[in-house]
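This is the structure, below, for whatever I ask next.
And now, chain A:
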Amino acid sequence: MQNPYLPYPVRIEEIITETEDKNLKTFKLVFLNPDDENKFNYNAGQFAELSIAGKGEIPIGIASSPTEKGFLMFTVNKVGLVTSHLHNMKPGDIMGVRGPLGNWYPWDIMEGKNVIIIGGGFAFTTLRSSIIYMLDPANRPKYKDIHVIYGARTPGMLLYRDELSEWEKRDDIHMHITVDATDDPNWKYNVGFVPTITDQKAPSGNTDTYAIVCGPPIMIKFTQPVLDKLDYAHDHIIMSLEMRMKCGIGICGRCNIGKEFVCKDGPVFTLDQLNSMPKEY
Partner candidate 1 sequence: MKVIKIDKKEWAKGLERLSKTYQLFGPAKHEAFFVFKALEDGELPDLDVQNTRLSPRSVIYPQSEKMFEYTLDEDQEDHHILKEIDKEYSSRAIIGIRPCDAKAFLLVKRNFDAPEYKDPYWIKSYEATTLVGHGCNAPCSCCFCTTAGCGPFHEEGLDILLVDVDDTYLAKIITEKGDRLLAAAGWDTKTDTATNDPIENMKEAAEAKITSMVSTDQLKDKSTTDLFEASFWEDVSFACINCGTCTYVCPTCWCFDIQDETHGLSGIRMRNWDSCMYPLFTFHGSGHNPRDTKTQRVRQRFMHKLKYYVDKYDNGIQCVGCGRCVRFCPVNIDIRRVCDLMNSFEL
Partner candidate 2 sequence: MGIEPGRLQFSWISSAESTKFVEVVNEITTVIKALGPHENFVKREASIA
């Protein structure tokens, strides 16, 4: 019997400090046993448990795309015991990864459709995975228009800045980067909160258009009325939730919302599904 609690050993290959407050770092991890990489077969939108011996585990969305081979990437905010320890680790250190866990954005259903990605702050990680996945030459023809609305407090708080500017240059993806405020005279993108920019830039909803929304609760709260105004049906609005987790496989019992476990039945839910669940997240 395979032990679903046993992490795959990995080595930290590279650590990138993403944001000006240094609270977000991206960890590039390489499997110690090459076979494990084949077993770790994931889709954009899934998460994994990062495991540090002696400290514990944390559930983190996978920021790399399944189309990127040879490594996994996670961007981690420093908040608790495990994440603080992780932030002090160095390339070459050994840790563990357990997964892939949870469901993913409905790539099969979205095939042939427009995809609007709306993200805020450090919740952009699985959205990066999604963008890389869709922009892969093998996948790009499967999706129609792609819009990305991504906001952070300041330019220095945006994740993956190099990639964002690469994507800005492309004509097969419409980028709408925004910051809450900036005094940078060279800032050439939008200024304003994500809901406002969504109102201005997002295409109207229709049966051929899906919105993936991922961000802090406050952003989600104010973006939802905008999407309603733009006529997005609630089964076309896709969200990813966060919850305290331990096992990640629907057994330990803490991350439920109603009868659904966020770790196993989620973290991705349509707004339609969330409407029928208790408001307890």
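In the analysis below, a residue touches a chain if its C-beta (ideal position, glycine included) is under 8 Å from a C-beta of that chain, and two chains touch if they have at least 3 such contacts; residues count from 1.
On how the list was made: all candidates are chains of the complex that A comes from, given by their letters.
In this text the structure is predicted, and so the values were computed from the model without any measurement.
Asks: All of 1 or 2 sit in the same complex as chain A; which one actually touches it?
Replies: Here chain A touches candidate 1.
Asks: Can you tell me which positions in chain A touch candidate 1 when the two form their complex?
Replies: 1-7, 9, 32, 51-58, 79-80, 83, 93-96, 242-244, 246-247, 249-259, 264, 276-278, 280-281
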